[in-house]
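Only a single protein chain was left out; the remaining protein chains are all shown in position.
So, chain A:
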Amino acid sequence: MTKSRLTRRGVLRTGAAMGGVLATPTLFTGAAWAQDSGFTNAPTGSTVTLGFNVPQTGPYADEGADELRAFELAVEHLNGEGDGGMLQTFSSDALEGGGILGKKVEYVTGDTQTKSDAARASARSMIEKDGAVMISGGSSSGVAVAVQGLCQEAGVIFMAGLTHSNDTTGKDKKANGFRHFFNAYMSAQAMAPVLEGLYGSDRKAYHLTADYTWGWTQQESIQAATEALGWETVNNVLTPLAATDFSSYIAPVLNSGADVLVLNHYGGNMVNSLTNAVQFGLKEATANGKDFQIVVPLYSELMARGAGENIAGIPGSQNWDWKIENQLGDRYKGTNAFVQSFGEKYGFPPSQAAHTCYAQTILYADAVQRAGSFNPCAVAEALEGYEFDGLGNGPTLYRASDHQCFKDVVVVRGKENPENEFDLVEIVEATPAEKVTYDPEHEMFAGGNLGECNPGA
């Protein structure tokens, strides 16, 4: 009855040891940042290197792949290849397709894995080993905040990718960091009037919220905005980021007295929680004598694809949509030029993650060109308070006090009968920038300090 080579204790021990090894974060030893030319990684030869730090593995890998496509396209256009994309429509004419300050643009890529420590390690490696003078990309606010802090210390510019937490340009803002993407507060402000129009001002909301920086600020923002309409907040339940089955969180919703479910979820979380909510009949249910409704404050085309037909009719907000120029006109010029060059190259329309990364690369290059220097402090100065147009979002301001872009917010709904696999959302309206603009000292953003720009050396 015995097997000498197999013991429960041994298996448990090795299992535990394995877990420990897997949980150990990647450790990097530091090296000197500074070089001799006045600022970190001052380009000396005929080329300049940019670092694109995107999730290439892990749950947001598809989003990262789309960001990378956009970066490649932007580099092509900066170097004067291809059809020039949004460079043709961009309000600044500093860039002429001859690289940046006459230097050919090259790039290196890193994998954030959507983990803060891995993202910092890959950014650090691109700065130290590859000499990247700017870091961009990413698809999570946790990562963006971590990498922004690293770039501040290292003395390079960070052009954030997709990050939607208020904290990125709120309490965690940094002088070397810039965000083109909108944020949770703006989503909430843009959505509130639309929600009132669709569902009235007498509603009771139940929130499910991803338990990390983005989820918290998203929930806080939408709760404040809907309560200002007269909505009541019945409950807010925090769900672990690693959760895959949300049925036990969804099931109690219908008996809670709520008649709206707000899903402050993103990525796989959102796909699964929405699917579960639809399975439990919430879309067809009635509560308090009204039709039950589901709201997803932050939308993404890639997620809409994952959620399939469950997304139909559900409202949300986006930073940009590839159909916006066709539907809302010339104000959003640049959109069609970008969709054209992206679509020709890759065969499908770009996501909002791709758009923001493309725009950030162009904005950085343009700022360098106008400043006449790669010095991060000169670049930051050129970006601060900069007003531009023709990058697909309409007139946009890069506000000096917090390095946040202010532009129109797109409110969308899941399309009821999509014509093809790209046609998943319909634009409800574009909320003008002034309606989503806030004071830099607003309580949801207070507590941070840009600090001094750091050139490194």
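Note that contacts are C-beta pairs under 8 Å (C-beta built on N, C-alpha and C of every residue); 3 or more make two chains touch, one makes a residue touch a chain; residues count from 1.
The definition used in the following text is that contacts and distances are computed from a predicted model.
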Identity of the absent chain, which is to be given by its UniProt protein name, from "Proteasome accessory factor B", "Thioredoxin domain-containing protein", "Sarcosine oxidase subunit beta" or "Amino acid/amide ABC transporter membrane protein 1, HAAT family": "Amino acid/amide ABC transporter membrane protein 1, HAAT family"
Sole residue of A:P240, A:G372, A:G385 or A:G451 that reaches the chain not shown, by the stated touch rule: A:P240
Sole residue of A:P43, A:G82 or A:G268 that reaches the chain not shown, by the stated touch rule: A:G268
Residue among A:G58, A:G313, A:P395 or A:P440 that touches the chain left out of view: A:G58
Hidden partner chain, touching residue among A:E309, A:E387, A:E416 or A:E452: A:E309
Touching residue (missing chain; options A:A118, A:A175, A:V339 or A:C453): A:V339
Contacts of chain A with the absent chain, listed as residue ranges: 1-8, 10-12, 14-15, 17-18, 57-62, 235, 237, 240, 242, 244-245, 247-249, 251-252, 254-255, 268, 271-272, 275-276, 279-281, 284-285, 287, 302-303, 305-310, 322-323, 339-340, 343-344, 348-349, 419-420, 422-423
